[in-house]
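Please read through the structure below; I'll follow up with questions.
For this depiction, one protein chain was excluded, whereas all remaining protein chains were kept in their positions.
Here the chain labels run A and B in written order, and each chain numbers its own residues starting at 1.
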Amino acid sequence: MPNPEDQNPFRTLVQPAAPVVPTSDLIMPMSEGDRLQDELEKGVLFTKLESIASWAVNQARANAIWPLGFGLACCAIEMMAIAGPRFDVSRFGAEVFRGSPRQADLMIVAGRVSIKMAPVLRRLYDQMPDPKWVIAMGACSSCGGVFNNYAILQGVDKIVPVDVYVPGCPPRPEALLHGIMKLQEKILVSKVEFGPIVPRKKKGAA
Amino acid sequence: MSLTAERIEQKLRERFPGAAIERQEGVAVRDHTLYVPAESLVEMCLFLRDDDELQFAMLSWMGGADYMPRVPRFETIYSLLSLTHNQRFTLKVRVGEENLKLPSVVSVWPTANWHERETYDFYGLEFVGHPDMTRILLPEDWVGWPLRKDSPLGYEEVAFTHNTPNRLLPSPALKKLAPKKVKYRAQ
Partner (left out) sequence: MRNETMTLNMGPQHPSTHGVLRVALELDGETIVQCKPMIGYLHTGMEKQAEYKTYTQSIPQTDRMDYISPMSNNLAFCLATEKLLGIEPPARVQAIRVLLAELTRISSHCVWMGTHAIDIGALTVFWYTFREREKVLSIYDMVSGARMTSSYFRVGGLSMDIPAGFLARCEKFVDEMPAHIDEYEKLLSKNPIWLARTKGVAPISAKDGIAWGVTGPSLRGSGVCWDLRKSQPYSGYETYDFNVALGSVGDAYDRYTVRVTEMRESTRIAKQAIQRIRELGEAGEYRVRDFKYVLPPKEEVKTSMEALIHHFKIVAHGFFPPVGEAYAGVEAPKGELGFYFVSDGSSRPWRMKVRSPSFVNLQALPIMVEGKLVADVIAAIGSIDIVLGEIDR
């Protein structure tokens, strides 16, 4: 019996993974108030045409995410590896790593964020146009990682809102691709705002 | 290696007879190290670089160390490298807390520029004659000298259940999702 190791020593993927159909509750469970508001909006505001349009927009946004080239440290090399030939991020439409934040949708914070870099990161996040998403790649950007000291920000979610956290030190490129796929699921169930975004009035707050 | 560390020390002592040069003794001091006084540092470095027999053309690295609570508290370490003779040599300068100023060796080896800035950044030792004595690794407005022994590590307390009072508990409905409790035979 031939040893499968010899035939495929670098263990390239031979079977496709089973598809998972996401539902809205699986991604982001909503509170009761939000659920009621959602039902209300669905009944009154959403016509068939708008729901098709928002489905289409979500499909476009999810399948053509343009990341900002924001590699900071070691995770950047694994991010470069997903741009490489073996773990091809081109399949997801995300191979165009833009240099400028004005042209990017997704900021993959790959690496440890030092205190000196934090204002720069926030400024880049502010420069990105809506809709924008943030993936915290690796342990250092999720929570400070190995480095719990004076120089490293303990988690990039202290300064920017994060959509997906990808653990690992560094996460394997497959893990980052899994994170991008999770982000795509999140985008596909997102509410699309047609028109200017008006902040929702919170119950009880001024 | 025709040039031995003892020969270097001997030449240095011959050239600077009055200076207080000591050899570092210790169980595991693996590199030949000399303590030199701060006043004659630049002249000694020039001599070590330009002398034909020695030719220490490269300053490999330069750093600082904090030996609190020993007096004098700080030390700067200069690691010299001679490519022609394939020999390393280490000089150290003791710096006390009352006078944190040292002469800069940028005029001897230009590479000392960033090393001295880093030592200033970490310990607060100032180098007289340095063209740009500013912080290099930490933000310019940082207060304090992080690598000193009395500066804290600055770590953030990780939040566990036992040290976070008033935390938001998960709703009771989630208990339905919890895995069924397993009964072990021993119980």
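The rule is simple: a contact is a pair of C-beta atoms (placed from the backbone, for glycine too) under 8 Å apart; a residue touches a chain by one contact, two chains touch by 3 or more.
Since this is a predicted model, take the numbers as computed values, not measurements.
What chain A contributes to its contact with the hidden chain is residues 5, 9-11, 68-74, 76-78, 80-81, 84-86, 97, 99, 101, 111-112, 114-117, 120, 124, 146-147, 149-152, 169-170, 172.
The omitted chain makes contact with chain B at the following residues, 24, 26-31, 33, 57-61, 63, 65-67, 77, 79, 83, 86, 88, 90, 109-111, 113-114, 122, 135-139, 146-147, 151, 153-154.
Criterion: only the chains that are shown with their structure count from here on.
Inter-chain centre distance (chain A to chain B, centres taken as mean C-alpha positions): 40 Å. By the touch rule above, chain B contacts chain A in their complex via residues 138-139, 142, 146, 151-156, 158. On chain A, the positions that touch chain B within their shared complex are 115-116, 144, 148-151, 154.
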